[in-house]
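Notes to accompany the following structure.
Right after this comes chain A.
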Amino acid sequence: MSELTFKIIFIVAIFGISLFVAMYTTYAERKLAAFLQDRLGPNRAGPFGLLQPLADGVKLFFKEEFIPRVSDRILFIAGPAIFMCTALMTSAVIPFAPDLEINGTTYSMQAADLNVGILYLFGVVSLGVYGILVGGWASNNKFSLLGAIRAASQNISYELAMGLSIVSLVMVSSSLSLRDIVDQQSGWSWNIIYQPLGFLIFIVCAFAETNRAPFDLPECETELIGGYHTEFSSMKLGLYLFAEYIHVFISSAVLASLYFGGYQFPYVSDLDPGLVKTLLGGLVMFAKTGFFIFLFIWIRWTLPRFRYDQLMNLGWKVLIPLAVLNVLITALFILI
Partner candidate 1 sequence: MDKIFYILAALTLIAAFMVVISRHPIRSVLFLVATFFLISAQYILLNAQFLALVNIIVYAGAIMVLFLFVIMFLNLSRDLERFASWMPIAAAGISVGGIGLLLLASYRGAQISTDTVGNYDSGLVEQIGEVLYRDYLFPMEVCSVLFLVAMIGIVLLNRKERELPAKLPLP
Partner candidate 2 sequence: MNPELILHLILWPPLAGFLINGVFGARMPKWLVSTIACFSPLLSFAASVAAYIQLAGQATTVKLYTWFVGEGSAIVDFSFLIDNLSIVMLFVVTGVGTLIHVYSIGYMSGDRGFHRFFAYLNLFVFFMLLLVLGSNLVVLFAGWEGVGLCSFLLIGFWYDNLEYNRAASKAFVMNRIGDLAFLVAIFLTIYTTGAVSFADLHDTMTNDVRINDPAYVAISLLFFIGVCGKSAQIPLFTWLPDAMAGPTPVSALIHAATMVTAGIYLIARMHFMYDLVPVTQLVIGITGCLTALVAATIALKQNDIKKILAYSTVSQLGFMAVALAAGAYITAIFHLVTHSFFKALLFLGAGSVIHGLHGEQDIRQMGGLRHKMRWTYGVMLVGTIAIAGLPPLSGFFSKDEILTAVHSHNMGFFIALALASAFTAWYMFRMFASVFHGAFRGKNETWEHVHEAPWSMRGPLVVLAVLSLAGGLLGLPAITGQSHRLYNFLVPAIVQPKISASHAFEYALWGISLAVILTLLVICFKRYGSSGPSVPSVTPSFFERLLVNKYFIDEIYERLFVHPLKIAGSWLMHRGDYGIIDRVVHFPGKVVESGAFALRNLQDGKLSSYLLYSVVALLIFLTLFLIF
């Protein structure tokens, strides 16, 4: 199996896993929400309602394809597509498991080991805004446009604090490659120990970047009906919703890799490279990711939504100064 073939297979697999995880995140979300609200949740399709996501997908596919007459057709279709693409592109630099060595060839469990992986993450995440902006604007609807503009300004604002929190992380690890960063955190020496404040800032920003509650103002139903996807129906809406869950998954994976050691875990780190280690490492990685997904859902159903000015104040007046402070403290520690 040549490297290229493996790469292609791996990328397809990652896409599949992403979609699968996202699919079942919706299920988990509904189940958990039901649990938190003392309900049963979906339980008809399949055992425990496990087939519910499939049913939803089928439903979305068969819904009427509706494109408003006054909208910009091409962009109206391009919007969700861009959003989905950018969401899926993110996973390219995430190392999902330790390298696998079979018969002397090394198979990297990572689509692309960019030496500027974090920057790539950033670039692609910032592109996600286009999907929302284009879709929201193309709808030719006041609420959609407002939602889109909210989303864009929210993303841009929180990107700054996020970037600054990562700057201090990079200062500690002195590498921009995600693989390097994960490799450095063998055993228990996770970055969360060195960067607690950075982690806090990052996770808050991650919530805002994924437009999840308590920062889901762009799609705030009470104010903007449905925000940027008000006019969307059928699978285009499905793409928007789905991409959001992919964002959740990727964010969780990134959080796990950056601050919680990724596939690193005591005992697992000490294993010799091989199939066992790769499998165990992958398991560890997905366990941590699952924990963060759970955290995302938990918080969504626990905390009330912010007001828009509160959101902006938090971003510009609290998180950014805190992140700068964090950079300074980190620099101080590095100097000492």
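One rule holds in what follows: a residue touches a chain if its C-beta (ideal position, glycine included) is under 8 Å from a C-beta of that chain, and two chains touch if they have at least 3 such contacts; residues count from 1.
How were these picked? Simply put, all candidates are chains of the complex that A comes from, given by their letters.
Because the structure is a prediction, the values reported are computed rather than measured.
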Task: Candidate touching chain A in this complex, from 1 or 2 - done: 1
Task: Residue numbers on chain A that touch candidate 1, as the complex places them - done: 72, 75, 78, 114-116, 119-120, 122-123, 126-127, 129-130, 133-134, 137, 145, 148-149, 152-153, 156, 159, 176
